[in-house]
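Here is the structure we will look at.
Only a part of the assembly is drawn; its chains keep their places, and the rest are absent.
The first chain written gets the first letter, and so on, giving A and B; residue counts start at 1 in each chain.
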Amino acid sequence: MIIVLKPHTSEEDKKKLLERIESLGLKPMISQGVERTIIGVIGEEDVLRVQPLEAFPGVEKVIPVLAPYKLVSREFRPENTVINIKGTEIGGNRISLMAGPCAIESRESFMAIAQAVKKCGVNILRGGAFKPRTSPYSFQGMGEDGLKIMHDVGGELGMITVTEVMDPRDIELIQKYVDVLQIGARNMQNFNLLKEVGKTSKPVILKRGMMSTIKEFLMSAEYILNEGNFQVILCERGIRTFETYTRNTLDINAVPAIKQLSHLPVIVDPSHATGRWGLVEPASLASVAAGADGLLIEVHTHPEEAVSDGPQSLTPKNFFRLVGRVQSIAAAVGRKV
Amino acid sequence: MIIVLKPHTSEEDKKKLLERIESLGLKPMISQGVERTIIGVIGEEDVLRVQPLEAFPGVEKVIPVLAPYKLVSREFRPENTVINIKGTEIGGNRISLMAGPCAIESRESFMAIAQAVKKCGVNILRGGAFKPRTSPYSFQGMGEDGLKIMHDVGGELGMITVTEVMDPRDIELIQKYVDVLQIGARNMQNFNLLKEVGKTSKPVILKRGMMSTIKEFLMSAEYILNEGNFQVILCERGIRTFETYTRNTLDINAVPAIKQLSHLPVIVDPSHATGRWGLVEPASLASVAAGADGLLIEVHTHPEEAVSDGPQSLTPKNFFRLVGRVQSIAAAVGRKV
């Protein structure tokens, strides 16, 4: 940690600060500049992180040197984490494709969509039973009935199932029916929820909050790993910016950046990241080219009748074309789908 | 709702769309332009809101006309909502001052801070017992022990108490100890939590998410009112922008904008909105000048020892000066503190 003092800080204030640092078992190193004094602090930085040194008189700013996360970092684990779900690997050489509707609407429509995506070679099936909706008047999901449908369809077709969990009270129920728990963007900093999924033995897809930095994203993953669950898949799904032509701005830089900073698998959700089905394919190709380990895509047999996210859903026909093109890009970067 | 069609949309696509609209009991009005066809839809717009008309072939964009919230709107209730808590009114002519530490750290320090702010004329006391922290390694709050301290100190000094609730499972406990429930910025779209506080009889301070638009903010309040709890206080606490000199950007425009759009009281948290104690006073004065009904301010007797948010906490001395100046501004806009 580096502490920069204001010009003309009194000797007394400086002394108080140094005493505090030393009282924590740390060693301050003073660099006396022409205009500023800088104090480098040697030792366990974590001790200092919880200390509001910026509130000391005379302190201009405090600059942390080390990343505030540990378990998720590449320094902690240099090799890639590969998560194995019923024999399917995520984070290895293969690009993982996950597809399905935004929300489960009925057994028939969900089965039809699942069959359609399976035909395209997908074996991870997504679908929402509990839906976070901006409006209290919008469809809130089928709840447990939806979970049962997901369980049955997944079982029948031999597909791995993924669904969102919004409330710590629902985890027990959801666990019984599905294979992978998803934390949505709006809950990325719902810390109690993170702790609870960290206590389960299920793999977790953690979506980046739409206004969360890469650092905060990794800190939220740290919450899950810190509870003992290392099966975390990070999902970039677009961030909120001033641009309104697209629903969100796909932060493609984040994909290789996170791969450098962390050992966890990184996937991209191009459906939310663009909000327009006509952009989902190029965004998918870009993601795989940039190093993503997988894609999470909204597919619907009848987008114009979907109760949610219709404008960004692909038809099975368009999805089939996308899969073919993703295969070409995967091959170009030495991977397979 | 207005639907804009793409140029060269086929008659068949147009027909399908019109049939769908009529099947919902609505009446489409067609304006045939030189380059575009526009369809105005007359009737209960709510029916259409859940229909993904944008996914229909031929549809370029769908523009809602009405605000998607009802109960929170000024149109629903033209006069200001005034919330009465043990005889203290929020949203009336008086500016409400709420102050206290970010987190409750011990009985002694909390009592000292409470006494200090009470001396400045404040009778609403804030303090966190459950703290949402970016890092799992940071202090997470004293939990129920903190609630007990808050309850005792509030009772002894005759002050109204406010604390944050992060988890639906904690509501029952928290209700027993405090007067006002606060929903933090990170939980503004934790919809299950909103529903649960909507079922209580406690006033709720709802903080704006740092990434949320004014519209989304009002929609989240709608969730609470929709459960029957109309005692909602909206709190602007700064939004996230590209500017990094301050912790957040206080969206001062939002104060009069929300007062125009909604009947609910609006307060400002200048501590989080600036992140620098040296800016808290001018931000407070600006908020009251812009029409805010109250201020929520972090005060600490020893900011340099606070376990959380020290850099943005005011000392009692600086807070006392602030209260005096707020009184002058309040008088200038015809109000009292």
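Assume a contact is a pair of C-beta atoms (placed from the backbone, for glycine too) under 8 Å apart; a residue touches a chain by one contact, two chains touch by 3 or more.
A quick note: this is a predicted structure, and the numbers were derived from the prediction, not measured.
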Task = Please state how many copies of the single repeated sequence make up the complete complex in this structure file, given that 2 appear here.
result = 4
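As a working rule, only the chains that are shown with their structure count from here on.
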Note = Separation of the C-alpha centres, subunit A versus subunit B, in whole Å, is 26
Ask   = Of all residues in subunit B, which touch subunit A in the complex?
value = 20, 46, 49-50, 52-57, 68-69, 132-139, 166-169, 186-187, 189-192, 195, 209-211, 216, 219, 222-223, 226, 240, 277, 303-311, 313
